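Removed from the display is one protein chain of the complex; every other protein chain stays in position.
For clarity, chains are labelled A and B in written order, and residue numbers in each chain start from 1.
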Amino acid sequence: MKKRLLSLLLTASLAAGLLAGCGSSAGKSKDADSVDEAGGKTAMSVEGDDVTTLNVWTFIELHQKFYTTMAEKWNEAHPDKKVKLVLSNMQYDDMHNKLSLALESGKGAPDIADIELGKFPSFTAEKDIKLLDLTDAIAPYKDDVVQSRLDIYTKDGKPYGLPTHVGTTVAFYNTDLLQEGGIDYTAIKTWDDFKKAGIAYHEKTGKEFACAETTASWMVNLMLAQKGGDYLKEDGSLDVNNAKVAEVLHIIKDMQDAGALATVPGGQPDNEEAYPHYNDGEFAVQIMPFWQTSRFTSYMKDLKGKIAIAPVPKFGDSDATWTIGGGGTGTAVVASSPNAELAAEVMAFVKLSPDANKEVWNVLGFDPVNTSVWTDKDLTENPDNQFVQFFNTKPFDTLLTMQDGIGSLKSLQDEKAPSINNVMVTEVLTNIFDNGADIQQTLDDAQSELENEFAS
Amino acid sequence: MAEETVPMKQEKMKKGSHDTGKIAGLLVLFTVLALLIIAPIYALFVASWKPGEELLQYGLNLNPEFSHWGLSNYKLLFFGDHDYWIWFRNSLILTVITVLLTLLVSAFVAYGFSAYEFKGRNFLFVIVLAIMSVPFEVIMLPLYQQMSDWGLMDNYAAIVLPFLAHASTIFFFRQYLLGMPKSLIEAGRIDGCTEYGIFFKLIMPIMKPAFAAMAILNGMNSWNNYMWPLLVIRSSEKYTLTLGLNTLINPYGDNYSLLIVGAFFSIIPIFILFVAFQKYFIEGMTAGAVKG
Partner (left out) sequence: MKKLFYSQKAAPYVFVLPFVLTVLLFWIGPVFKGILLSFQDTMKNQWVGLSNYQRIMGDRIFWIAVKNSVKYTFFTLLLLIPFPMLFAVLLNSHLMKRPNLFKSIYFLPALTSVVVAGTVFRLMFGESDQALMNQLIGLFGAAPIKWLKRGDTGFFALLLLCCWRWTGVNIMYFLAGIQSIPQELYEAADIDGASKWQQFRQITIPLVKPTTIYVLTISIYAGLSMFLESFMLWKGNNSPNYIGMTIVGYLYRQGIEKRAMGYACAVGIVLLILVMVVNLIQLKVNGTFDSEEA
């Protein structure tokens, strides 16, 4: 009896699954107020014999809509070279692992894939690089694009990835809170000012000023680049325990000890556990890449109208660079794809053309990598734009101030970068700022562990 | 059970008050344990009614906080633009196929081991035991390469095939069948059944409780399987529920709205399976219990 009931239930739920499955893929009844991302496959509705189908792998659902919008514009402008993008969205780690396995085995790879900056070097590490050299595709846009953002996906002078944004590191100040604490953020020019302001704020309000990162190194890398330091020697050998890295960590540690910084749950501002703490006003300042804008509008909604975007503090005028680009996704083309050349041309248009870069700001809220649009006030100060509405300063004024001072850490292009970053965010920073470990000792341990890893 | 009631009654009359204390004690102990075990699922249930984006703000905890409740997650689950139900359907199909085939093939093999004396039997059975203790993860990478060479990537066959003759299921069925009367086989032969006919017509019907027990265990494994499908499946329209749910966990912003409510819903089918088969489950497990 029970068994019959069971099989009935199973059949019913199977049928429900089938129906619902078809319904949801065909119906597309988009929930109006949902900003959610879900995995899945999307295909453009372009048909015809002359249309080339290109498979694209992404790990951010939002990119899919952006790509299809831009590809439609491409098709309008190039009726002779129409393309149909078929996009698969996968989980972040999973997509990178599958891509590397597929490239390795030569089976099942897509034509185009988004590769995250932290993972990129492992795809260009081998002698026989399986991604397409994009020099020709980039050429039409090269002069307008921030060079340091092309460099991070470059190996031996050949670019393999198309950047999505600059990720200029900026300071986000909660002006409401700072006013209460008697702090004028516009007066913060140097890290010394930053520290003094932090101490004063903490003493007056009892709340925290900014965070000492333990699971990411946005601020650490920024300071290191300003100091002209890096994690590798000139010859590319490991050097994570050098004096400059130690100096930067000491500076941050001093700020922490003085009360200007504190650790935040989740370990960094761009973390699901951290957002509520910023949203509730327990922390007042974030030193983050520009794309943090999109986190404010999605996860820290209560801060609307309270956040100013300002240039990051410096050490002094002799700094090696003012700011750096942080994070990023490089779109790569698989060299063995039968349509590789076309794919490269299309994706360069989709990601680097001025039209595309307008879209990057409007839809994603990122700082566009094609700086020709930065001065387009109709775009950057459009009162209907949700990001313009959210912040109480003009976001692009800050970007333009620092435009000529956007550098990067050279080591990010090296194949050792993912491992170095991993050691930093899972061991070094947490040991120093959470557990109070000795800085030099911790760095020495990290160095020997990395040396061991790359010994063979 | 029926015979037991008589001594039970006598006992109760002898030391009734003493027993009441014990009954209450047991009840308290197991209720506390049950509450502890239910707590995370209850927390998941409560969270499924709260807005996903603000889950971390309110925390995953046991406070119902009805003021934050809303239907938005459930609306999203049933009417939203996502692939949850495709994953759900895939998992359901894959689980049903896996369980049916694995039970059939494993029972077939187990019958061979228990009903016949043949050369190499002990050797083969030692292999069954050995394979039970080889972690699948050891062969996972070479097997992946092999599947890739055979062109079985992105194919459900690659998920089902390696576990068709499932060592621990075979072991269990063999234990179960050792307790089967040999006379049944003899009777079958006299009736003119073929060797295979005996298995299909006479043996399979008496294995029902064992099937129930193994259906639950294999069903659980298949429904919740993650690592191997993760490696084998490439296209997102073939994702199973566990793979799909995991795409919602992303360094670029988790989709807790769908994740939490989807996670809660994913428990339901397998729970129905369990409740329906529970009686047979214990019976089957007992009959097939390891007898050393």
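We adopt the following convention: contacts are C-beta pairs under 8 Å (C-beta built on N, C-alpha and C of every residue); 3 or more make two chains touch, one makes a residue touch a chain.
All figures in this text were calculated on a predicted structure; none of them were measured in a lab.
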Across B:N73, B:N218 or B:N246, the one contacting the chain not displayed is B:N246
Looking at A:D193, A:E273, A:D397 or A:D444, which residue reaches the missing chain?
A:E273
From the listed residues B:I170, B:I233 or B:L258, report the one that touches the chain absent from this view.
B:I170
Quickly run down the residues of chain B that touch the omitted chain.
4, 7-8, 19, 22-23, 26-27, 29-30, 33-34, 37-41, 43-44, 47, 55-62, 105, 108-109, 111-113, 115-116, 118, 121-122, 124, 127-129, 131-143, 145-146, 161-162, 164-165, 168, 170, 194-196, 199, 220, 223-224, 226-227, 231, 241-242, 245-246, 249, 259, 263, 266-267, 270-271, 274-275, 278, 281-282, 285-292
For the chain that got dropped from the picture, name the residues of chain A it touches.
93, 97, 100-101, 104, 122, 126, 214-215, 265-266, 273, 276-277, 422, 425-427, 430-431, 434, 449, 452, 455-456
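One rule holds in what follows: only the chains that are shown with their structure count from here on.
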Across the complex, what residues on chain A touch chain B?
2-3, 5-6, 9-10, 13-14, 17-18, 20-21, 23-25, 28-31, 33-41, 59-60, 88-92, 94, 98, 101-102, 105, 107-108, 272-273, 275-276, 279-280, 295, 298-299
In the complex, chain B touches chain A at residues 52-54, 56-57, 72, 75-76, 78-86, 88-89, 92-93, 96, 144-145, 148, 151, 153-154, 230-231, 234-237, 239, 243-244, 246-258, 269, 272-273, 276-277, 279
